[in-house]
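Pasting a structure here, questions to come.
In this view, the complex is presented without one of its protein chains, the others remaining in place.
Note that the chains are named A and B in the order they appear, and that numbering of residues resets to 1 at the start of each chain.
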Amino acid sequence: MNRAHALQGISWPDFDRLEIGERAPYFQRDGRQYHALISQQFDRAFLDRMCELATRTRKIAKTRGGMLFLQGLLAEKRAMLYFAQPSTRTFLSFLSACQILGLQSGEVRDSKTSSEVKGESPEDTVRIFSSYYDLIIMRYPEGGFGDRIAWLLSNTDRPVPVINAGSGKDQHPTQALLDIYTLQRSFEAIGGIEGKKIAFVGDLARGRTVRSLAYLLTRYPGVKLYFVAPEQLQIGEDILASLDEYGVSYEVTDTLTPILPEMDAVYMTRIQDEWDTAGESRSIGIDEYIIDADRLQHMKETAVILHPLPRRNEIAVEVDSDPRAMYWRQVRNGMWIRAALILHIFERDAEVDRYFDDLMR
Amino acid sequence: MNRAHALQGISWPDFDRLEIGERAPYFQRDGRQYHALISQQFDRAFLDRMCELATRTRKIAKTRGGMLFLQGLLAEKRAMLYFAQPSTRTFLSFLSACQILGLQSGEVRDSKTSSEVKGESPEDTVRIFSSYYDLIIMRYPEGGFGDRIAWLLSNTDRPVPVINAGSGKDQHPTQALLDIYTLQRSFEAIGGIEGKKIAFVGDLARGRTVRSLAYLLTRYPGVKLYFVAPEQLQIGEDILASLDEYGVSYEVTDTLTPILPEMDAVYMTRIQDEWDTAGESRSIGIDEYIIDADRLQHMKETAVILHPLPRRNEIAVEVDSDPRAMYWRQVRNGMWIRAALILHIFERDAEVDRYFDDLMR
Partner (left out) sequence: MNRAHALQGISWPDFDRLEIGERAPYFQRDGRQYHALISQQFDRAFLDRMCELATRTRKIAKTRGGMLFLQGLLAEKRAMLYFAQPSTRTFLSFLSACQILGLQSGEVRDSKTSSEVKGESPEDTVRIFSSYYDLIIMRYPEGGFGDRIAWLLSNTDRPVPVINAGSGKDQHPTQALLDIYTLQRSFEAIGGIEGKKIAFVGDLARGRTVRSLAYLLTRYPGVKLYFVAPEQLQIGEDILASLDEYGVSYEVTDTLTPILPEMDAVYMTRIQDEWDTAGESRSIGIDEYIIDADRLQHMKETAVILHPLPRRNEIAVEVDSDPRAMYWRQVRNGMWIRAALILHIFERDAEVDRYFDDLMR
């Protein structure tokens, strides 16, 4: 209770005034990540540590004894999964991460909880949920609400950490973590992420996934990014400006064919027509923005294909059995990296290290 | 199986004919509370014991070792949470209580289960649920249905206990328990609940919470109650008649201002316009029935503010950080007192006492 929460040192109006990048240090406790809300919190050392911890956890989990060890790590904690926006995939990924670590959980998966009917403020709603639990994992339609709750809870006499499981079109920091982890695993034997050529393909205008990952890739020297999309769905100028600022090189193009043979990773995305307001997506010929058996032949042997899923037809089913298809493994990586994040927040990572060291001896 | 369930000794028609107050002894097994359905079951000794047990459980839970001990207490049991009426708060409170004690759980949170579609009787529906579980925690729109189920299950060869988690506008016995526990904790250092002045403010006509708590406060000598509400929402004559019968003194008023400085506790409630049939609530000026920073200044230093939550504007957010604001703690008290009740029902309370005594040594 008397530990140093950075958010305790600032009033809400002062905090609310900060740019997103300035907020990162406030999500710490005793100088360690506590709330996990924005990709901007994750520096290179933290990303490396998360990847290491995820891999150790994953390897420990391969035996029955290891699983039982993991389940003991947070057996005394309970997590609230508050998904005001539905998301079966992310929900199950977090739930599984909790279960692996022995955290019990409660869930609210409906946007229309009784609170709205009864005129309760959203802050009160979450504070009540938080009263019963030791961790809030929250998906919420409006960006910034997680920051508000983190500030609020850090300034009570019972602070609990908040993890952002996706907020509007804005941030989805654990998706970015799992993408980084998938790239790190994929390139482990060939020099890591540094210096790799990575193409983002498809709907780049509306995907928060691409936005967050492109941002985190600025942490890896020598990476070159390729944004491959029809003009209407091309990446936003703000992202490019931010890449310029970090000195990251990139290319913007509307054809995949010419660059495909050089790519180390291809990050495919789905045309998200559920955000369409006037059927913009339909008029686009999307044949250029798919991977199928034919295209596979033009890719490097060591290249990998990622996709945040769900997919439609931008990756043909025939690609699934190719060793370069990483998107199914990517799904499980999400579970492991989320487990690593939770271990870090509750400071149980050192126990994992000790067990892992014994295992390797 | 061959233990003495009081409900086995009476036919349904005979039981059904009983007044509510006469039913209490029938919810026992071997002379101990087994089903927890009505506030009338809780005499003073039981209330004191529940408070003691909740406090011990709460203190044990402060360490990792203590939490693991608690989780072992009922690890072999499973609870069915059957909420035919939605209630996220009460649901999560019970679920957390179960998780703290290691009970696994299943849930049915929908009123339109397949049974209705298929023409099954409500009794059959619950009996099937009960077949898989060791405890039924039930919220149901109609009062008395819990009694019916308790009778039915006690007369099968596999009786399981039933806890009422709220039945219509009628009974919500564990809410009354948590209110008593909050008052007991609040007044622990200043002589307990006896002799205290307690105001109920707001919508007293429709709140089963006020009704149940006022009833339980008759167990504490010297308590004086104040019912503060506009005429349309004032407390029912039946409650006053029952207070008269128990010799409890009370005042009925429509203004909070004059009495506020004398109060030891103020129990705020929300105007429940979801029960309105003709917009009765809207015409009432509610300014007299709120607590804000200004009003705080006229309250005793040792006074406490309770609220069953959710609130609207009857307590200003600025009050939250005042040490007299007990409503957030009240939320967690609900979890502890429910855990205590479950421990009592399954006769695992002595194990808690032993662990606690060791801890204190």
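The rule we apply is simple: a contact is a pair of C-beta atoms (placed from the backbone, for glycine too) under 8 Å apart; a residue touches a chain by one contact, two chains touch by 3 or more.
This one's a predicted model, so the numbers in the text were calculated from it and none came from an experiment.
When the full complex is taken into account, the listed residue touching the unshown chain is B:E76, out of B:E76, B:D254, B:D322 or B:D357.
Checked against the full complex, the candidates A:R3, A:R17 or A:R89 give a single residue touching the omitted chain, namely A:R89.
The omitted chain makes contact with chain A at the following residues, 64, 67-68, 71, 86-89, 92-93, 95-96, 99, 270, 274, 309-312, 317, 328, 331-332, 335. One chain of the complex is left out; on chain B, the residues touching it are 75-76, 78, 80, 104, 106, 108, 113-115, 117-121, 123-125, 127-129, 131-133, 156, 158.
Methods note: only the chains that are shown with their structure count from here on.
When the CA atoms of chain A are superposed on those of chain B, the rotation angle is 120 degrees to the nearest 5. Work out the mean CA point of chain A and of chain B, and you get 41 Å between them.
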